[in-house]
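Have a look at the structure below before the remarks.
With one protein chain removed, the remaining protein chains of the complex are shown where they sit.
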């Protein structure tokens, strides 16, 4: 069973495919996206996840699990409003959401995920 | 390889089965359980995990990994006393425990897990 890496950088790959499972790196909203709210950053991140899943030959319908880190749990409701519209009803992943400081103060939310392929 | 979702809600599923692996959502102790200590919440959560694993056709004997979040690392010992009695000797999972604020102040502990099936 081969391993295929997507956007393999010197520090990490943005996604790694192994058999019929793909592991996504924790996604944050790049500064150039100009999103300074949790809702705005969540939308950008979920778009990135859509693209990575497509590169891996799958989609959000096949999400298995997601981990969400918020720098301020007070934004939980705001994040969920974006999340709830994005997930596919009947195909929602297992999920855990906790509070954590992220790699830079500009990042308000980070999401990692695991999805099935095919 | 099909994906089967257990307690699939509009936001997340409580467990997602893919092939012979099941991914559990982060479990917290519901308010109606009335548990206000880490030990009490841990017991409720581990009971929920037992039930979800059973629904997936497996048991704690097949746990592969677990992630535990405590809102106060000062409760590490108290959590472990419950955990150590619950796990199956000789079949303990890989585990990581870190401190994090959770979705609400009433939650003192959250546990996510991955298990093999069959």
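A and B label the chains in the order they appear, each numbered from 1.
Keep this in mind: a residue touches a chain if its C-beta (ideal position, glycine included) is under 8 Å from a C-beta of that chain, and two chains touch if they have at least 3 such contacts.
All figures in this text were calculated on a predicted structure; none of them were measured in a lab.
The missing chain, though absent from the display, is touched by one residue of B:7, B:20 or B:37; that residue is B:20.
Residues 1, 3, 5, 8-16, 18-19, 23-26, 67, 69, 100-103, 110, 112, 114 of chain A touch the missing chain (whole complex, contact as defined above). Annotation for chain B: contacts to the undisplayed chain at residues 20-21, 62-67, 73, 76, 80, 83-84, 87, 89-100, 114, 116, 118.
Quick note on the criterion: only the chains that are shown with their structure count from here on.
Chain B has its Cα centroid 21 Å from the Cα centroid of chain A.
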